[in-house]
Structure formats: structure tokens, C-alpha cells
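The complex appears here minus one protein chain, its other protein chains still in place.
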Amino acid sequence: MSGSSLRTAAVPRVRVQDDPFDIAAEMECLRQASVLVGGIGSFIGVVRGGGGLVALSLEHYPGMCERILTDLATEATERFDLCGCTVIHRVGRLLVGEPIVLVLAAAAHRAAALDATRFLIDRLKTGAPFWKSEEFDDGRCHWVESRAVDEEAAAGW
Amino acid sequence: MSGSSLRTAAVPRVRVQDDPFDIAAEMECLRQASVLVGGIGSFIGVVRGGGGLVALSLEHYPGMCERILTDLATEATERFDLCGCTVIHRVGRLLVGEPIVLVLAAAAHRAAALDATRFLIDRLKTGAPFWKSEEFDDGRCHWVESRAVDEEAAAGW
Amino acid sequence: MSGTVTILYFAALRERVGRGREVVPFGDMPTVRALLEARRREDAGFNDAFSGPGQVRVAVNKVLADFSTPLHAGDEVAFFPPMTGG
Partner (left out) sequence: MSGTVTILYFAALRERVGRGREVVPFGDMPTVRALLEARRREDAGFNDAFSGPGQVRVAVNKVLADFSTPLHAGDEVAFFPPMTGG
């Protein structure tokens, strides 16, 4: 029983959607991807409040976005020898506290699962065509600018 | 609105139990810990199959185990400036594919959440009084020995 | 040379240009740079939009490109600010 033969069906699950995602169902799906799964790493991005922020509005480039996320997930699967991975990103208007993005990576061992999780979210931040606009309680709205720290995190991989 | 004033209630949630855990409920609990949560990292350890393995039996030292996990979670909360964290470890007999351990860390930013997740699972592996026995389909049972790679991962923090 | 090129604008750039999509004749625009220069000559508002704060990124047919990327009739060219997902 070799890892690679059991992993041939490890097609990444990628979705861009308005609706919330079901974390438990997605986790369950990956857990059952292979009997060789020993660990699942995950990251959930949430709309962080403070400074009068009310909501974020997320815009994306349909088609290009899904393609880039699929390429990224495929790269992660090969590079970290994953049993499976999932990337779901929401778009539209999201209130403070709402989940924005879910990244899951399942592998035989924890180091690969956790490395892949970080790789996926670091690269997604500056490499997938999403843009965020912030909406404040005094009516102000403005586009979030890309941060040097995020560019560096993505370039580090 | 300062981060620390909103984080005074960030008491880690630590449990050792026979029963499965509810990942979505635990995640939800952390997500609502503070409006300053921007990301939640998590790791789930699963009984990995292969080589005829049927189940793992997990034994622990009651009392000491909970104390060590609480100390570890408190250390993570301070060191990574967490809004909250959760550690749940199962004991008893667990079949291939069943979840063993859940680690969750919520922070304002993703780097802290992901670092804390890794810190918690790395240190838990060799620092909390759990012992695993493997049960195979030919009837063999044997105690899992500690691995140098795990000792090194824990010492790296 | 015949046919058209579809141009898409996203986020802050879409707001500054004042539209999200337009179809222009392909004309004599062998590269992204030539397309941009032609649009600037035709439309002062367009010029201002591209002179605004921040960098402009470009994709051709949904693949990241740069200003020297060649164009062909039927291509989809997208302009947008640096991406801020996650």
C-alpha cells in the first residue's frame, strides 16, 4: 500500500461563493479522503473589527480567481505530498466576525499539513484576484491596500 | 479599544475526553471570543491507517494531563497574544480515521494564529502525559515509542 | 487587424475608470502597453484613473501578464490594483 497510489484522487476542492461555508463538513470530507491522513491543518480568516469597521466587501475576478486558487492548491498538493486540500473564499459584503476564507490541508504527518496550510493562505493573500473594501460606522468606505508584510510572506515560499 | 482589554477573558479551553469533539462548535466559540479575531488556526490529529493498523488506545495521567495542557495553552496565549485557544485530546480506543486531538488558536493576525497552532501541537506531542498503543489486524499490540523528530520539534520552540 | 479586445477593470481602478467592462476595436495595439496608450489618448478620464495612487496589475485572458505582453483580437485584458484576498 503506497501513499501515492491512494492519493491519486487527491483533487483539490476550490470554491468562490457568497454563502458561508460548513467547516465541519469540509473537514469531514478531507478526513475521509484516505486512510493515510494523519493530520489536517486549517486556517479561517475572519472579518476583524475595531476602529469603527462595520463590514468588508470582497470583489473578485470570476474565472481567473478559481483558476489561480486551483493552481495554488495543486501546487500545495504536490509540494507537501497532501492527501487532499480545500480552499473556499467568500465574496460580497461580510460583517465583522464573519468568516472570509477557509484553507484545509490533509497529510500523513502534521508538519506537511501545517506547512501547506500556511503556504496556501500566504500565497492566496497577494496572488489571487480578490480585493477588499472596508466600510466604517461613519459611512466612510475605502479599498484595502496591499501590505508589504503580505507580499514578503508570499515571496518567502 | 485596546487588544489587551478585550482579551482579559481569554481563558484557554482544555479538555481530555473519551467522546468525539465538535469541531464546528469549538471553532464558533473561538470566533466569537472577541471582535479582534482576524484568524483561527487549527490542527486535527487523526488515527493514520496502513501496515495493518486497526486502532490506537490512548492512556493518560488524569490530573497531570489537564494541568500540563492548561499550562501549555496559557503559555501559547501569552506568547502569541491570542484572543483564545482550545486543546481537546481524546483517550481510550480510537479506530483508524478517528480524530485524536484538536488544537485551535485565534489571534488578530494569521501569523500568530498559525504559529500558536504549531507550538501547541509540537509541545503537546512529547510534553503531555499521553501514551499510545497500536493494535494490528493480526492481533499484535505494541506501545508507540517517542520519536526523535518529535522531541526536536518540541525543543525548537 | 480586425476584431475587438474586452477590457475589464476591478476594485479601486473600476471606480476610478467609472466602468467595469468595455469592448474596444483591436486596432493597432500589439501589446498591453499599446492598448493603454491608445485608451489614454482617447479618454482623459482614463488617463487620470491610471495616474491614481497605487500600482496597476494586468492579466491577459485571466493569466497574470505585464505591459509588454502581446495582444491578439478577442483577448480579454484586465486591469486591477494589487490583490488583497484572504
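Lettered A, B and C in written order, each chain numbered from 1.
The rule we apply is simple: a contact is a pair of C-beta atoms (placed from the backbone, for glycine too) under 8 Å apart; a residue touches a chain by one contact, two chains touch by 3 or more.
Computed from a predicted structure; not experimentally measured.
Within the full complex, the chain left out of the display contacts the shown chains B. Along subunit B, the points of touch with the absent chain fall at residues 45, 58-61, 63-64, 67, 89, 100-101, 121, 124-133, 143-146, 150-151.
By our rule, only the chains that are shown with their structure count from here on.
With every chain reduced to the mean of its CA atoms, the largest distance from subunit C is reached by B. Averaging Cα coordinates per chain places subunit A and subunit C 28 Å apart. Here the spacing of subunit B and subunit C, counted between their Cα centres, is 49 Å. Residue positions 45, 121 of subunit A each touch two or more of the other chains. Along subunit C, residues 86 each make contact with two or more other chains.
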